[in-house]
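Left out: one protein chain. Kept in place: all the others.
Entry: chain A
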Amino acid sequence: MFDQQLLSIPGIKKLIGKLSGLAVLQALTIVLEAVFLARALVVVWQREKIAALVVPVLSFFVFFALRYLITRIESQITDNFADHAVDQLKEQLLQQEFRLGPRMVADVGSGHVVTLALEGLNQVQNYLDLIVLKTINMAIIPWIIVAYIFFVDWLSAVILLLMFPVIILFMVILGLSAKSKSDQQYAEFKQMANVFVDSIRGLKTLKLFGLSKKYGDNIYRVSENYRKSTMSVLKVALLSTFALDFFTTISIAIVAVLLGQALIVGSIGLLPALIILILCPDYFFPVRDYGDDYHATLDGKNALTEINRILVIPAPHSEVPLVDFQNWAKDSQLDVRDLNFTYPQADQPALSDLNFTLHGDSNVGIIGKSGAGKSTLLNVLGGWLQPDATEKDQPLVVDGQAVDSLAQPAWQKHISYIPQHPYIFAGTIAQNVAFYKPVADKAAIQQAVHQAGLDKFIAELPQGLETVIGEGGRGISGGQAQRIALARALLDTERTILLFDEPTAHLDLETEYELKQIMTKVFHNHLVFFSTHRLHWVSAMDYVLVMDQGRIVEQGTPAELKQKNGVYQELVNEIRGENNAE
């Protein structure tokens, strides 16, 4: 029942120790509170003087207050622990995200990563807040109370003791049968919620086809059907709570009646009888408390499992470090030899047997249909994906050094990456441009901004370079975002390798045209990898890799490819279709 993962959280043993101590103390205050309350009630019952009440009533209050003071302290200790543990987990999760990089984040799902890091961790916190404390209380408090009752009246103690396994048994039986049903119900519920969101999202479509009015009744009907099926499941599912409640209250009733009979025959005094009666609800309280929150903690348990799963995903890493690589230079050379890459859990390799050699400041176009492996190749070149391990030679050779992977700081500090939607973080334009090189001076930033063709855009802004963009700031167009990413790459002159992944796919023709004038200027003095399916870029390249189904099916200079009249030319013809303007 106790989740094994919890034991690996640092500091949990200390917490268990502390809470156990407090639970023992609390059990004692519960007993003493009951004893003094019973005494006070006996004084009233015996119609003694009011003065006789002072000591027992005040003592009762003191222990009553102490009892709840302990509860309060327990909450605080547990919460501090959970806070700290969740903090640590968050840090680990972020570091892991950083290590895994874009490709892996995309695999796990960026939305999922964010949800886990926020909501998931919240649920974990809730789980830690509840589960440890309630388990310990259940494991300690009832037993101390029942032990005390045993000394007062063994028969009552036996009844209470017998009830405990009955309660647990019923909880388990009903819980199990209800669980499978409610799991199924939960799935239905999810589906129902999806149908609802689906129809709201598709409202425009429904309206266009004149169906939107009719659909409103459909939503109501589906929702009502769902209600009916849910209710039939709930009727069973809630029985477990009913059983728990039923056995606790009925035990109290039985004990009360039994005590009454014992009192009539005089085999027990009023004081012990009252003490037992007062202690009865407290005996059952921890198990009820645990049962009430049990379901609430399930989400947290699952979230913790999921986080632990992500934390152990292997990050791309190099076994063979790249030494003595200063920077990409005119005489640098990259050889790719029999490079293969397979995604985890995939049957087919996403890249198979790639071979090519590049020198100096080549501008390399990577073209091919969607799904040909263009992005995967860029991710391998960026060091975010680990090529398949080979028995023979290492697949990548940088300036004569064979390495197993480009997940190398020495390599990565020289690359820039410009995807379709470049990352613009919340901050000023200057900060965004200086992202790779936060210490850059203003003149250098202005120079980079100028090169990226942003002068006119910035001149129109009242705050110029200090304009806040990104989340919560001024919105910028896709074309401007590309230019800012370009300026970012240009500012850090150490970054001589540029990776472009479909940077203009979503831009309109004129914006693309303008951007092309700027970009082609930048291409000189850089090693450029440019993945695109807009073929006009090919004329700006001096080497082209044509990809299809994870393989390089053709490579060479644009002129060579044209001459060959092979796959490349086929692609060109297909794209032009039947176009003949003249």
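Throughout what follows, a contact is a pair of C-beta atoms (placed from the backbone, for glycine too) under 8 Å apart; a residue touches a chain by one contact, two chains touch by 3 or more; residues count from 1.
Assume contacts and distances are computed from a predicted model.
Visitor: The chain dropped from view, which UniProt name applies: "Thiol reductant ABC exporter subunit CydC", "ABC transporter ATP-binding protein", "tRNA 5-methylaminomethyl-2-thiouridine synthase TusB" or "Cytochrome D ubiquinol oxidase subunit II"?
Guide: "Thiol reductant ABC exporter subunit CydC"
Visitor: With the full complex in mind, choose from A:24, A:55 or A:69 the residue touching the hidden chain.
Guide: Checking each option in A:24, A:55 or A:69, the one touching the absent chain turns out to be A:69.
Visitor: Taking the full complex into account, find the residue in A:24, A:147, A:169 or A:250 that is in contact with the omitted chain.
Guide: In the complete complex, the chain left out is touched by residue A:250.
Visitor: Among A:9, A:27, A:41 or A:465, which one touches the chain that has been omitted from the display?
Guide: Going through A:9, A:27, A:41 or A:465 one by one, A:41 is the residue touching the chain not shown.
Visitor: Among A:5, A:205 or A:549, choose the residue that contacts the chain missing from this document, as touch is defined above.
Guide: The one listed residue touching the chain not shown is A:205.
Visitor: Taking the entire complex into account, which one of A:506, A:521 or A:564 touches the absent chain?
Guide: The single option touching the absent chain is A:506.
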